[in-house]
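The next block holds one structure in the form of structure tokens; read it before the comments.
What you see is the complex with one protein chain gone and the rest in place.
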Amino acid sequence: MRHRRAQTAPARRRTLTGLSPVLESALAGLLGLLVGVVVMAIYGYNPWAAIVALFSGAYGNAAGFANALAKATPLLLTALTFAICVRAGMFNIGAEGQLFMGTLAAVAVSLVTLPPGIGQIARLVLAMVVGALWSLVPALLKVTRGVSEVISTIMFNWIARWLALYLVLNILFDPLRAEKTISIPMSGRLPLLMGKTTLSVGFFVAIAFALVVYFVVWHTVVGYEIRAAGLNPTAAKYGGINSRRTMLLSFTLGGMAAGLAGACYVMGTPPTYSVFAGLPELTNLGFDGMAVAMVGRNHPIGIIFSAIFFGGLNAGGRAMQLRAGVPLDMVRVVNGTIVLAMAIPELIRILPMVKSGVRRMISSVRPRRGADSGDTPGDPDSSTSRGDATQEKERGA
Amino acid sequence: MNLSYFWMILILSLQAMVPLVLTAVGEIIGETAGLFNIGLEGILLMSAFTGVMGAQLGGPWVGLLTGMLTGGAISFIFSVITTRFKGSQMIAGIGINLFAIGFVAFGMAARGVSSLPQGKRLFAIQTPVGMGISPIVIVALVVPFIAYYFLKRTRAGLMLKAVGENPEAADVAGIDVLRVRLLATTFGGILAGLAGAYISVSWVGSMTKDISQGRGFIALATVVFSGLNPLLALVGGFIFGFFESLAVWIRNMPALKGIPTQFIAMAPYVVTLLVVAGAIGRVRFPKALGEPYKRE
Partner (left out) sequence: MSIREDVKATRAEYFLCARGITKVYGDGTLAVDDVTLDVRPGEILGMLGENGAGKTTLTKMLSGLLPPTRGQVLSPRGIVRFASPREALDFGIGMVHQHFALVGTFTAAENVALGHEHPFSRVRLEQTRSQLEKLIEESGLHVPLDVPVEKLAVGEQQRVEILKVLSRNVSLLILDEPTSVLTPVEVDVLFALLRRLRDAGKSIILITHKLREVSSVTERIVVLRRGRLVGDVTTRSVTRDQLAQLMVGETAAQTVGAAIELAEETQLLGQDEERTGPGILHVTELTVKGDTREVAVRDLSFDVHGGEVFGIAGVEGNGQSELVESLGGLRPAVHGRATIRGVDILGKDPRQIYQLGVAHVPEDRWKLGLVLPFTLAENAILGIQRWKEFCGFLGFLRKRRITAHVRQLMDRFGIQATGPNAPAKSLSGGNQQKLIVGRELAKDPAIIIAAQPTRGLDIGAAQYIRELLVEMRRKGRAILLVSADLDEILALSDRIAIMYEGRFVAIGRPSEFDRARIGLLMGGASVKEAA
């Protein structure tokens, strides 16, 4: 009888193939839709009509798909904000505020006249800078005073919201229509990719940024250090990596992404190419971006696909509201459920666990048979023993 | 500035303090046991919503009760996900917030819930200066003391602290770590639920889809400020409540009329930042806060 050595995977993630994370994301997506269906039914809507409208609106035709991609653009970028910082071991909840600031930076450039070409570039760059700065302050607070970045970024979100409101109403307002900002002039707009839709070049800008992030984080030494510090700050220190630097760098990069998101939106969205007071179109894009990031497993490539999926949900939401009468906030209900489902590690294990839990409940109701301990030999379902096994092997017992 | 000014400011601040204090004390109990719930904002929102629905059906007390049940239920789910399934507390909290934002907006658009008629609102205690004050304020003043006594002087409080500091030690000592965490977080959620329902049923008297205004996060900051001491949470909550109600009473002060309302509205968040930035460093949190417990 051999004692098998722990050569393979003592503490491995319980994924047998690379496919499993994808399966988990898919499972979470399904759960989200399921809960959405239930809520709709409770409120008296026809869930199936809603689902049909949702998906056909998003993916059913070219125009719908284009709108889906347009909606995906800011989500992709705010997701990157969250994901980059998660890789560095931090939680940047501030994409919302950073996005607002980036948007207004892009609008503010309209106060000077710039030629086309320069106009777009200046706006994008300024938006990234402003977004980065708005993100950097909480990071500095964390690094110098140990302030939880979760709390500080959220506070900055609210400060940004009020600041934005002030700027929109008092400085950047459109004299003809006071409740919105001045529109971005032709020289500052991102060209549309498809007429009658909201899809602009901004989508490609976002994709390009995502690819840049991928290369930086996974193929440069700076990215290596960020990831190492995020996974094991003590070992990173041993490896000569300065965790403070990686924190600041990741927040800067994340802020750039969020600022860019706002700029791409306002520069690429007809008909007004502006934002309204209260920022209704931009609200909650930051939070939604987090859902996108999680489903995309915090990896730029995954995030691209995840953003297209969630963009589709958002675009389809409008169709759902129009055709099935379901308020499009339902989409956020689905998003929230997906995130909750993603919070559970190894979601895919839940199903067998539920099965064995039900089995146990049934057997506890039935009368016992004999005085034995009741454990069958080699019980593979017992998650406790599995946990023991991994811990045992780690300790080399 | 005459005396009635002072009373007005006091009453306004106390009213604003209530949701912060209740939520913060609830979270203190949860964090002492080791669970960090960033989803408080979502709980406030949801329970404000269900509170109004309950009040419409059965009156203000039913509304408050509904809110408490909602808060308890959400926190229960949160703690099951994070303890039994060892899920990430951060992500689960974010999920709660997202879900709540969507659900409340959806529910309001679907049903058109908005303001409560006078009869369905909670009664207000009349004060000599002509402003009413909610009786829940009394609850908010008393709860911190009860919580303080509970944590410092009872056996159960000791168990809670052990679970938060070193769950292995607590487990070995025979304490059911998962159950303690479940109970602690659920109880915290009930308090937060009361806070949410208070906002809609007692204080404001109507429901809007962003009625929570970030108070859940300010409550988290209050917790940091308090160093997990419920009495300090009362102090912190009052300070933040004071700055929140600034916008209201500042309209009555001609000297400050020039400041745009938006900057005044920013005040609570800026103050929170300053307090949190100043308070860190002297605060010690339970060692196992934020980490799921795996029994070996």
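In order of appearance the chains are A and B, and numbering begins at 1 in each one.
Basically, a residue touches a chain if its C-beta (ideal position, glycine included) is under 8 Å from a C-beta of that chain, and two chains touch if they have at least 3 such contacts.
From a predicted model like this one, the values you see are computed outputs, not experimental measurements.
Within the complete assembly, B:Asn166 is the residue of B:Gln56, B:Ser115, B:Asn166 or B:Thr261 that touches the hidden chain.
Screening A:Ala236, A:Leu260 or A:Ile304 for touch with the missing chain picks out A:Ala236. Where subunit A meets the missing chain, the touching residues are 1-12, 215, 219-222, 224-225, 227-228, 231-232, 234-240, 242, 371-373, 375, 377-382, 385-386, 388-389, 392-393, 395-397. By the touch criterion stated above, the residues of subunit B touching the omitted chain are 153-156, 158-159, 161-162, 165-166, 168-176, 287.
By definition in this document, only the chains that are shown with their structure count from here on.
Averaging C-alpha coordinates per chain places the centre of subunit A 26 Å away from that of subunit B.
By the touch criterion stated above, subunit B contacts subunit A in their complex at residues 38, 81-82, 85-88, 90-92, 94-103, 105-107, 109-111, 213-214, 217, 220-221, 224, 260, 262-263, 265-266, 269-270, 272-273, 276-278, 280-281, 294-296. By the touch criterion given at the top, residues 39, 43-45, 91, 93, 141, 145-148, 150-152, 154-159, 162-163, 165-166, 169-170, 284, 287-288, 290-291, 294, 327, 329-345, 350, 384, 387-388, 391 of subunit A touch subunit B in their complex.
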